[in-house]
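Missing here: one protein chain of the complex. Every other protein chain is in place.
Coming up: chain A.
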Amino acid sequence: MKINDVILRTVVKAVVFIVLTLGIYLFFAGHNAPGGGFIGGLVLASAVVLMYLAYDIETVQKTMPFDFKKIAAIGVLLATGTAIGSVLFDVPFLSHTDAYYNLPLLGKTHLTTVTIFEAGVALTVVGVVVTIILSISEEGEEQ
């Protein structure tokens, strides 16, 4: 039986972008409003999973040629790196700092090292969730 999933695919095409944007928005909003690295990462991961559900693995891998294990590893390195990095500035392990800067286009912007830490969290979540779901489903296809 051939499953007709035209509707799903069409909807996914539009929805994935909304979900991805939402994920990125949530990530940056997290500092002062609901959101943050963990939720942002989860939303991004769910967008990827949605694509895998609607299309087959090969198609998605062609559009997103990432190794999600490496993404997770980069995330872990970012998070631990921010923690260790503070030692180089002669302050206790895992100290964060923040400041306001005037950036072109964005105007007065609040920059903080927590964002790097949270980016690490987000990347790890994306990488791990997608890796787990992919490896389980790929194994299922081989059988």
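The criterion applied here is as follows: a contact is a pair of C-beta atoms (placed from the backbone, for glycine too) under 8 Å apart; a residue touches a chain by one contact, two chains touch by 3 or more; residues count from 1.
Here is the rule we use: contacts and distances are computed from a predicted model.
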item	value
Chain not displayed: protein name in its UniProt record ("M42 family metallopeptidase", "Putative spermidine/putrescine transport system permease protein", "Na+/H+ antiporter subunit A" or "Cytochrome aa3 subunit 2")	"Na+/H+ antiporter subunit A"
Contact partner of the left-out chain, one of A:V12, A:I39 or A:V60	A:I39
Residues from chain A at the interface with the omitted partner, ascending	26, 30-39, 42-43, 45-46, 49-50, 53, 69, 72-73, 75-76, 79-80, 83, 87, 90-94, 96, 98, 110, 112, 114, 117-118, 120-121, 124-125, 127-129, 131-133, 135-137, 139-140, 143
